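For this view, one protein chain was removed and the others were kept in their places.
Moving on to subunit A:
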Amino acid sequence: MTSDLLAPRQAPPSRRLAGRGLVVGAVLAVALLVLRSVTAGWGPEALPDRLRDFVTLSTSVVIESLPFVFLGILISIVVRFWVPDRVMHRIMPRNPALRRVTISLLGVLLPVCECGNVPLARGFMMKGFSVPEAMTFLLAAPILNPVTIVTTYQAFGWDDGILLGRILGGFAIANLVGWLFSRHPQPELLLTPAFDAACRVADGHDHDHEATGRQRSRLRRGVVAFAEETSTMLPALIVGSAIAGAIQVGVSRDVLTVLGGNPIWSVLALMILAFVIAICSNVDAFFILAFGSTFLPGGIVAFLVFGAMVDVKMITLMRTTFTTAALVRLVAVVGLASLALGFGVNLLA
């Protein structure tokens, strides 16, 4: 903390730097706008069709997800720096299983869809949530949030148990995964070393910070945290979107849609579709509704549950935080559970 004695002496050079930074930023922003305006005049026909569609598709995933990632990062910053630890711990039950149940319902208050939830889950861990708790949140929040529930209801109503299957199935799977990982003797080994280190530091600092914290310093730390979180999240988002775009251009959908009508294969086919299409849980119900009427309800539920938890883009985003080994186990458990859920719904419906 800057003591009041030191502040006046340090202010001038740092203010000058801040001013210079602002100028650089403004110049850069204008330069990028000019670049965009100039290149927009070029005909897109110059590119071969497939390459052009690859760029269009990848860009559309980025433009669709970016606002959610920004929102997730901003909310996570508010949680990290403005919500006192006391509050978080007071409202949470003591019992680990009950804690995870409570955490899986947090999405109702924080309606961010899956890509925004990764930075939020990171924020929670820096705030002292355990790894299995953060995983439970990460998997449950995209499904148990008001926007997703409303859009799923709009798309399917109460037909065939799709809405209930999604809500209850998502809740159960998220808590199952949380419980499984809570059996791990050293859950912090599930984290990438860099993120684990960041958590330790944040933990130490946030405590003494809170005692002396001042609004201005918190804003500064918030901005720096935004820079650091975007540095981790956005490259992952962009690489994930590019992979999603490439799959769209490279793989024909016919096979998946043909398999969609078979009770066994429909579940698997739609899970693969969910994995490659990588769209937000807030809107995927509309997508699958529009995509085909031949799909069986079990396949649709599996699509809506699995896709909200795991897809190409999510894997790259989650890899920023969890080790590959942890992700493989997570995807295996979520995949098998979604498969079982899909078969179950097909049996009942």
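Quick note on the criterion: a contact is a pair of C-beta atoms (placed from the backbone, for glycine too) under 8 Å apart; a residue touches a chain by one contact, two chains touch by 3 or more; residues count from 1.
Here is the rule we go by: contacts and distances are computed from a predicted model.
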Protein name (UniProt record) of the chain left out of view, among "Cytochrome c oxidase subunit 1", "Electron transfer flavoprotein subunit alpha", "Metalloregulator ArsR/SmtB family transcription factor" or "TIGR03943 family protein": "TIGR03943 family protein"
Option touching the unshown chain, where A:Leu190, A:Cys280, A:Ala308 or A:Ala337 are the choices: A:Cys280
Omitted-chain contact residue, chosen from A:Ile63, A:Val83, A:Leu164 or A:Val328: A:Ile63
Residues of subunit A (touch criterion as defined above) contacting the omitted chain: 1-3, 6, 10, 13-14, 17-22, 24-26, 28-29, 32-33, 35-37, 39-44, 47, 49-50, 52-53, 55-64, 66-68, 70-71, 74, 194, 197-198, 201, 205, 209, 217, 219-221, 223-224, 226-235, 238-239, 242, 244-245, 248-249, 251-254, 257, 277-280, 283-284, 286-287, 289-293
